[in-house]
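Have a look at the structure that comes next, please.
One protein chain omitted, others in place.
Moving on to chain A:
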Amino acid sequence: MSKLLNRSMKAFVLYAGIVFACSIPVYYAIVDLIWQHELKEHNHIVSETIKQNLQALSLSDTALTESVLLWNKLRPENQLQLATALQPDSTYNLYRKNKYIPSKGYDRFQGLVTYFLLNNQPYRLTLETNMEETHETIVAIAVVTFTFFLILLVGFIFINRKISEKLWRPFYQSLRQIQTFDLHKPNDIRFAPTDIEEFTLLNHQLDKLITGNIAIYKQQKEFTQNASHELQTPLSIVKFKLDLLYQSKTISDEQSELIDQAHQALAKVTRINKNLLLLARIENSQFPETAIIDLPDLIADQLLQLEDFLQEKSLQVVQQLTPGVKITGNQLLVEILLTNLLINAIRHSAAHQTITVKLTPHSLEISNPGATALQESILFRRFGTFSSNASGTGLGLAIVHQICSVYGWQECYHFENDLHIFSIRWA
């Protein structure tokens, strides 16, 4: 992961590097061209000077021959020789060894061959001037370019850091605010004002989003409380009236049975209501407190509470518990999860069967004997296996699913060797 501005800087640096690299041969070519041009001009001036000075001397033929001989001895690099005919000027550029200072190795020369008449004789003058060698020039240019590139790079990094600190400050401030934000404890979020349009817009939208979410969250929270209150009161009234009806002196066995049945249906409605509210509250993340829970202890505790129901059906419970297994979660939710799974197993076991509770460091498995496999796709859905005449609410496994999804655990059902196996994996 790299920061936004660093990423753009990488591109800039790369681009600048390419431009600088390309500039090296261009510089070289231009410098070389100027050199050659200047030296051509220099050679031309020198040749004209020699030419005109020699012509101005008006020497006799013998004196001229002697002078030319002397010239050629003194300046062997600038040869003056008799030519057969006058020819147009020509230039050349070559590398060769200086025979007078051989230690210098090869040198580059810019040469001019020019023809002129002296005492009506065509003469050829060769002028050579030493010029900068290619490899020296290009190295010098490369070094200079690279130096400037380094200066530019340091500047880039420095300016980038300065800009990024200043430019992105409001962004990082907003980021910090969002990072510390917790919907369960919505403290007021205040975004610092900035003079950058995009950040102002971003902060404004974030503010809108967060305020909206807080409002919805509060609304839902209130809804669960209100719904609970609104439904609980009429349910209480019915329950109380039935309790009172039960006290009537004249009640018959048959009426008592009717009241009992009404009570049972009422208990079921009450539980469905409670479970729906519980689901809503889990969805609204209203169980933020977590603790480290010792599972073998909790399982033993739950089984003790279910003792009556186990005895009633003469069910055996085989416990294969790895001691000391702990998980982190909300105590109440984990209890509900366990209760729902255990009750599920008890409810769907025939009398005298065996329920197995197996706890490993990474998973919990509760199994009970059964005849046919259940449909896993609807099992964990709300009212997925709901039947109106059973005592279940059709929400128990949906609650298990919801609790698992809160903590990122994996709930699973499979049917194996005539056993219904429900398992929870948390690692």
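Simple rule for what comes next: contacts are C-beta pairs under 8 Å (C-beta built on N, C-alpha and C of every residue); 3 or more make two chains touch, one makes a residue touch a chain; residues count from 1.
Just so it is clear, contacts and distances are computed from a predicted model.
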item: Per UniProt record, name of the chain withheld from view ["Response regulator transcription factor", "Sugar ABC transporter permease", "Acyl-CoA dehydrogenase" or "Flagellar basal body rod protein FlgB"]; value: "Response regulator transcription factor"
item: Candidate in contact with the missing chain, chosen from A:Glu257, A:Glu283 or A:Asp301; value: A:Glu257
item: Of A:Lys40, A:Arg124, A:Arg169 or A:Lys268, the residue in touch with the unshown chain; value: A:Lys268
item: Residues of chain A in contact with the chain not shown; value: 225, 228-229, 232-233, 235-241, 243-244, 246-247, 251-253, 256-257, 259-260, 263-264, 266-268, 270-271, 274, 281, 286, 305-306, 308-309, 311-313, 332, 339, 343, 346-347, 390-393, 396
